Structures are given as C-alpha cells and as structure tokens.
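A single protein chain has been omitted; all remaining protein chains appear in their positions.
We just call them A and B in the order they show up, numbering each chain from 1.
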Amino acid sequence: MSQELAASAVHSTAEQHRVHVQVDLLAIPLVVLLFAAVFSFQFALLVGDWDYWIDWRDRRWWPLVTPLALTILPAVFGYFLWERLRLPLGATLTIIALTAAAWISRYLNFHLFANFPMNMVWPSAYIGLGLIVDCILLLTGSFFWTGLFGGFAFGVLLYPMNWPLLAPFQVPVEMHGTMLTVSDLMGFEYIRTAIPEYVRIIEQSTLRTFGEAVTPLTAVFAGFLNIMNFWFWTWIGYLGSKALWLRKIV
Amino acid sequence: MTTTVETPRATPDKPIRAPWKAFFGMLAFSAVVFTVYRIYQHETAFTFGLDYFNPEFATYWMSVLYAELAIEVLLGAAIVGYLWTTRDRHLDKITPAEELRRYLVLMSQLLLFGAIAYVVTSIYTESDAAWHQVTVRDTDFTPTHIGLFYFGVPVFILSVLTAFVYARTRIPAFASKVSLPFALLVAGPVMIMPNLGFNEWGHTFFYAEELFAAPIHWGFVLLGWATFAAGGLLVQILSRIVQLTQVIGSASAQQTDIQVEAAAKAELNAAA
Partner (left out) sequence: MKRLISLTCSALVAMLSLVAAMEPAQAHGERAQMPQLRMRSVHWFDINVSTVNMQINDLIKVTGSFMPSNYWPEHVQSIEKTAFLNIGVPGPSFVRLDSRVNGVPMIRSTAFKKGELYNFEITLKARKTGRYHVHPVINVEGTGPIIGPGLWVEVGGDEAAFENSATTLLGKTINLESYGLANAAFWSGLWFVIGLAWFAYWLLKCPIVVPRFKRVNELGPAEADKIITPNDRRAGLVFLVLALSVVAGSYMYTQEKWPITTPLQTGKIEVPPIDVDLPLQVRLQDARYRIPGRSFRMELEVTNSGDSPVMVGEFAAGNLRFINSDVLKVTPKDEDDLVATDALRVEGGPIAPGETRTIVVYADDALWETQRMTTMIASPDALVAGMLFFFDANGERFPVEVGGMMIPEFV
C-alpha cells in the first residue's frame, strides 16, 4: 500500500477530481463507440437481413434469431459494467449504441447510397429490452435472476415491443390476383438484384400447434433459449473482464 | 483512504489533462478522410464501379486500391518505427505525473480507435451490405470492399496497433509484460483479413447468394468478439490510474521524494 501511495501523481482532492473527470471524458465515449462498433458488426452478420428489410420480419424466425444475437453484448458488457463499476447500464447503453448506429447506417447506406425508401429499411426497436434487463440487474443484484427474468424478457417482449412499428406493414393488399402484405409488396416493387424472393428466411406454412399461436410460441421458446444464452455470455463477459498479463508473447 | 488532505506543491505543474488538442485534431482529420472517401464512393461506385473489366474501373477504383495500400504500409511503418525508435529507455525513472499523463494519452488513442472502429464496422460495413444486395458480385475488389477491407479495416488495425506500441514503449506496466486483453484487441481485427480470404473463396465457390446473415460471414463475428477483452484492458488501465491518483499526505509525499531520489542515485551508481 505504501508503495502505491508513493506512486501518486496528484496532491489534492481537487486535482484528483480533475483527473477523474478526464478519465470519464475519455472512457465513457470510448465504451459507447466500441459498443456501437462491435454491436453493429456482429448484428449485421448474425441478424443482418432480418433487421434490414421489413419483408424479413416474420413471426417465426425474426423473433427467434434476433434476441439470441441481441443478448450477446448486453450480457458481456453488462457483466463488466456491473461487476467492476456497479453501473446497471450495460444492456441499455449497448442497445442504444446499436440502434443509433443502425439509424445512421440505414439512412446513409440503404437510403442515400442504395436508394431504398427509409420506410423499407428502418431498424427495429430494442432499447426497452436493455432497460428491462438493467433494471432487473439493479434490483436483484444477481446475474442469475437477471438471466432468468431479463433473458426471458428479451425473447418474449421483442415482438410486442416492435408490433406498434410493424403492424401497419402487415396490412393485406392485392396485386395481380395475389394477396400480399404491404411489406411483401414493397419487397417486390423496390428491386433488389441480389436478394431474390426465395432468399428470405421467413415463415413457411407448417402444422399449427397451440391453436395457431405462432408468435407467442416462438416468443416463449426464444425466451427460454435466451435464458441460457444470457448466462453463457455473462460468463464470457467474466472472462473478458480479466486483467491478464503475460510475461511474453509466444 | 487519505482523501481531504491538501498538499502545497513545490512547483506549480500544469494540470494533468488528456491531449485533447491532438486528439480532436486527429479526429477531425480522420473524419475528413473518411467523409471524403465516402463521398467519392457515393459518386463513383454505381457509375464506374459495377464492372471490374471496364477500363474506368481501373482508373477510378484500382488506382484507389493501390494508392491506399501503399499509404497504409508506409504510414504503419512510419508510426511503429517512430514509436519504437523514440521509446522511453528509462521507464524505471518515470514520474507518477508523467506516467498518469501517458495513461491519458493511451486512452485518447483508444478513443480515436473507437471512433474509427465505429465508422468502419458500422457505416462502411453496411455500405458493403447495401451494395451487394443491389448489384451482381463480379470481383473481390468491389468499390465497397476496396473501402472496407483495404482502407477501413487496415486503418482501424493501425489505430489500435499505434495504441498498443505506444503502451509497449512508454508505459511501465505494459512495457514489462504483455497485456493479454490488449493483445486480443489488436489480434481480432488483424485476423479479419485471413477470414476475408475464406469469405471470398467461398463466394466464388459455393456461396452465390448475398444473404448477409450467412454462415460464411460468421468468422468475422468471431473475430469481432475479440473486443470483448476490452473490459480486461480497462481494468488494467483503471487499476493503475487508481494508484496514480491516490491523494497522499505531506509526510508520505516527502517520503516519496526521498525514495525517488534514492532510486535515482542508485541508478546513477549502477550506470557508473
């Protein structure tokens, strides 16, 4: 301890405060930018088309794939921010960063660069899910309960949270004797040379169980799966937060 | 904890601050370069970039590729060479204030890396997504690939490499040992390049569709996850900053001076 004290660079609490403010000014934007960077990257490559196009947001695959990929960063960095700083911000902040980056990118890339109308490529709403997870973590102080309730909420609430945004696009229309939703119609009319209709991984007609309840069934299944998913990524967050030093490389 | 003790300082130093001027200068410079590149891409991708075998493609895009690769190699060698040749050879004599200042420099370098990484992995990556989904793939060197894989990714590798070498050459803890999380943070982006090879091989061989969330792209995700070690690096940095910003009493401050002096003397004797 005496050695640590001997190494100090500040002489007063005021000076210490000034340095701490400097660290805040560097560290907070750093984590926000890193969240935006890593989250956008992995979300594009794991969820990608399901979040890019409104005619991909179906009742069966989108609500299953999305929470599984969406949980990763909230769990990893949620662990770091809570365990090391006791800040219940990991999930909300990572998802805010993802959503803000997505709106900017859709506007610049899909709208300005590739010419799609914004109403075909808007990003879904996920911020509320992060908030629920963070608040549960704050109130329980436990990753176990957060995974159980928060991880489950990710799966269950993703669809209802987005339904207010999505419902207008699933109104039926008729085109040349075929019934479509507004989403399908836009997918047909706004040409995507390399994304043909058959590439869409969306619901196909299958046996209905539980009285045709496709969405609730998917949501609950996604929720259950996501509980374990959340715990797994929390463990990865624990590994990532380790301050390991090596004597040398190789 | 000693918290409320005010110590009169012998010499009124400048307050320890991050190098904001240099940081914002570099940020503005990067912003200009990335924006101008982006405007260039916007203007020429759909006009001269659709057919690799057109002579215009060579003029407008292959020349950009060759130029940027050359600039990146030279710039990388210059930065790493400069940092290495001007390394601090007396890290044992560094004052706490200087060490703290260097931590703030390191953090500002990481912040710049964060900004560049965001632009590259979000805006540049998704411009590639948008491009592929509306055009026919005809070469590995599409305009958006030239922007993403041969400009954006190398630049952000370079920015994190700069921070890594800076820490290796100027900050005692990082000079004497290798920080595993920091090494992972550098290695992840570097490994994107071999994965790009796999990706292109697959696209010319067995993967014809431009589905973005496709298994062939998952390797990139795995490497992106190397950044999950950022938490470990922050713990290493913050742990030392906590030590360097302990407020100490006048008695122990005096003791520090004596210790530093004794250490310096011992060093001199050893040198003699």
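As a convention for this text, contacts are C-beta pairs under 8 Å (C-beta built on N, C-alpha and C of every residue); 3 or more make two chains touch, one makes a residue touch a chain.
Because the structure is a prediction, the values reported are computed rather than measured.
*Asks:* Which one touches the absent chain: A:105, A:183 or A:234?
*Replies:* A:183
*Asks:* In the whole complex, not just what's shown, which of A:52, A:116, A:154 or A:233 touches the removed chain?
*Replies:* Of the listed residues, the one touching the omitted chain is A:116.
*Asks:* In the complete complex, which positions of chain B touch the hidden chain?
*Replies:* Contact residues on chain B toward the absent chain are 1, 25, 29, 32-33, 36-37, 39-40, 43-44, 46-48, 50-54, 56, 60, 134-139, 208-209, 238-239, 241-242, 245.
*Asks:* May I ask you to list the residues on chain A that touch the chain which is not drawn?
*Replies:* Those residues of chain A that touch the unshown chain are 17, 19-21, 23-24, 27-28, 55, 57-59, 83-89, 92-93, 95-96, 99-100, 103, 114-119, 122-123, 125-128, 130-132, 134-136, 138-139, 141, 157, 160-161, 163-165, 167-186, 188-194, 196-200, 202-205, 214.
By definition in this document, only the chains that are shown with their structure count from here on.
*Asks:* Which of the residues in chain B end up touching chain A in this complex?
*Replies:* Interface residues on chain B, with respect to chain A: 2-7, 9, 15-18, 38, 41-42, 45, 95-97, 99-100, 104, 107-108, 110-111, 114-115, 117-118, 120-123, 125-127, 129-137, 173, 177-181, 183, 209-213, 217-218, 220-221, 224-225, 227-236, 238-239, 241, 243-248, 252-253, 255-256, 259.
*Asks:* Could you please specify the touching residues of chain A with respect to chain B in the complex?
*Replies:* Per the stated touch rule, the residues are 2, 4-13, 15-16, 18-20, 22-23, 25-27, 29-31, 33-34, 36-38, 40-42, 44-50, 52, 65, 76-77, 79-80, 84, 101-102, 104-106, 108-110, 112-116, 191-196, 199, 201, 236-237, 239-249.
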